[in-house]
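Scroll down for the structure; my scribbles are underneath it.
Below, a portion of the complex is reproduced, with chain positions unchanged.
Going in written order, the chains are labelled A and B, and every chain counts its residues from 1.
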Amino acid sequence: MKLYRCARIEGITGLEFREEPDLPPPGPHQVLMKVNASSLNARELLFMRGALGDWLQPNYIPVSDGAGTVIAVGPGVRRVKPGDRVVATFYENWVGGTLPQHSDTLGRGAIVEGMLRETVLLGEEELVAIPEHLSDEEAATLPCAALTAWNALCEHGPLLPGQTVVVQGTGGVSLFALQFAKLFGARVIATSSSDAKLARLTQLGADATINYRSTPRWADAVLEATDGDGADLVVEVGGAATFAESVAATRKGGRISVVGMLTGVPSPGDGFFMRGLSIAPIHVGSRQDFETMNRAIGFHRLKPVIDSTFAFADVPDALRHLESQRHFGKIVILHA
Amino acid sequence: MKLYRCARIEGITGLEFREEPDLPPPGPHQVLMKVNASSLNARELLFMRGALGDWLQPNYIPVSDGAGTVIAVGPGVRRVKPGDRVVATFYENWVGGTLPQHSDTLGRGAIVEGMLRETVLLGEEELVAIPEHLSDEEAATLPCAALTAWNALCEHGPLLPGQTVVVQGTGGVSLFALQFAKLFGARVIATSSSDAKLARLTQLGADATINYRSTPRWADAVLEATDGDGADLVVEVGGAATFAESVAATRKGGRISVVGMLTGVPSPGDGFFMRGLSIAPIHVGSRQDFETMNRAIGFHRLKPVIDSTFAFADVPDALRHLESQRHFGKIVILHA
């Protein structure tokens, strides 16, 4: 089996390509899956650099998101069968309800290995069917970014038609949040530092756009676009630089879904209390959330925005492209 | 002031046209509203016939739903001002939260009089702004049927994009439920006994239709259209004849919103428990619900389906048309 390991925690240069023995056959309730495509998230770079603490051991297989085909099932497996097209959940063993105490995420080098490889053994509960209209490359974009966006919109009470949501920039979560919010019948206000990107956000369905470089006090523009009320929901991905603006842009009694603030959470500012905002972090989601999202994706034949696709041999290039932050949409690895 | 009163509880023939003295000026927190249009609901006929019990006293002014213009406000009024275009809430004094113990509905002859008249005095809390793109006739259709449909879809956890809802027939609630469900991104399966009406339901956005005359076991058709799963939600308006079919058509763990079962609630059948369905009656909704709905209507520029419009002098004809059950959409009275 071909795979990549982070041999040294030093960034992209620490990544090594290897050939290793094949996996054993699946045990009870286990599934052997061929990984046909994977996709990259910002967290991969943070892990590779050791930016989230020194608990991560070298030699792990990185990357959480992968899609492919069931090639063998162990005893007792009922949810899938060989030949099924499946995508793996971001968390091991989180079927539904609240995040289990013992659950880990794929590709963190801890307990569950990542997807940068030819085949993987997973529990049957950790797989969902790929919506028919999606290719493996497209499905590989869903486990982390899409599900985070979905739950940012509906974990604490779904967004309603006619409500307003603000999405920030052109990262994977924000693009999915924009696309999903339109399915919910919401009004979407999208921000970016580039007018060219704003034009693409409009094409994806944004009802209004704001260039936060030319309008640094972009909350005012949100208030103006909402008759002075503010947005019902802000999907906050930016961290320190944007949090106070997000608070100012949110309606009295509204909420802020906080995504990916892996480091440095700033003060929300005084408006947070006086205006009665709820703030909740979004931790991707469970398999049942994934299935619910996939029904929406399938019914509306929604297509993820893919920035670029790299061959399995070119993973380091793909990671450098991610690092450059020049992408618009997801970066995908085609494994075969 | 011109108005109608139900002089005798004997049906449409008991209705009398009258001229009465004008209303006094509005007191503190009261609003004098000119009623420009009203709309009819099935309950008006039930009240007129005394079909809901003998508590109803003759001589009441019927009809719950009316829209118009603020012509004067009393001391302390802050929510509206003269000239504002407004529509009244179905319940007096239900701003938000749960239905207050003492709240009554308009046009029940009890405490709050109805809308078949030129002007009415209401509390300032009992009015909502008319979405700009709607005429008074269109706005007059919203208080009962539209808000019932809205809450049938979202009172017990909003419908999600990609979920399936069944709407029954072509009454006002069912047509609004169809239109709203599309705003929520849901799949709609609509039933009717007439292929001609089914064609119109398809035009309104229904994803699938079933003629329940030619397919009396229509639950099977719903199961087939949902890969055997059943609908996530059924908006049950039919009562005894359809309830068991509705239960059979609903997904394991799904729910049934029960609308307008004013008489004769049947057994839900065994499937109800075994398949874990929740059943909840929908009692129109609060003013805050109304405002939330109006934001969706306004943003999507949704137009109510109006069957026909009658002059104020022709109210008895309008009621007979309602009684004939030949309408498709709401029956409206133009007051001036």
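As a convention for this text, a residue touches a chain if its C-beta (ideal position, glycine included) is under 8 Å from a C-beta of that chain, and two chains touch if they have at least 3 such contacts.
Model, not experiment: these values are computed from the prediction.
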item: Oligomeric copy total, full assembly; chains in place: 2; value: 4
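The working rule: only the chains that are shown with their structure count from here on.
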item: Distance from the mean Cα position of subunit B to that of subunit A, given in whole angstrom; value: 41
item: Footprint of subunit B on subunit A - complex, ascending; value: 154, 157-158, 160-163, 180, 183-185, 187, 292, 294-300
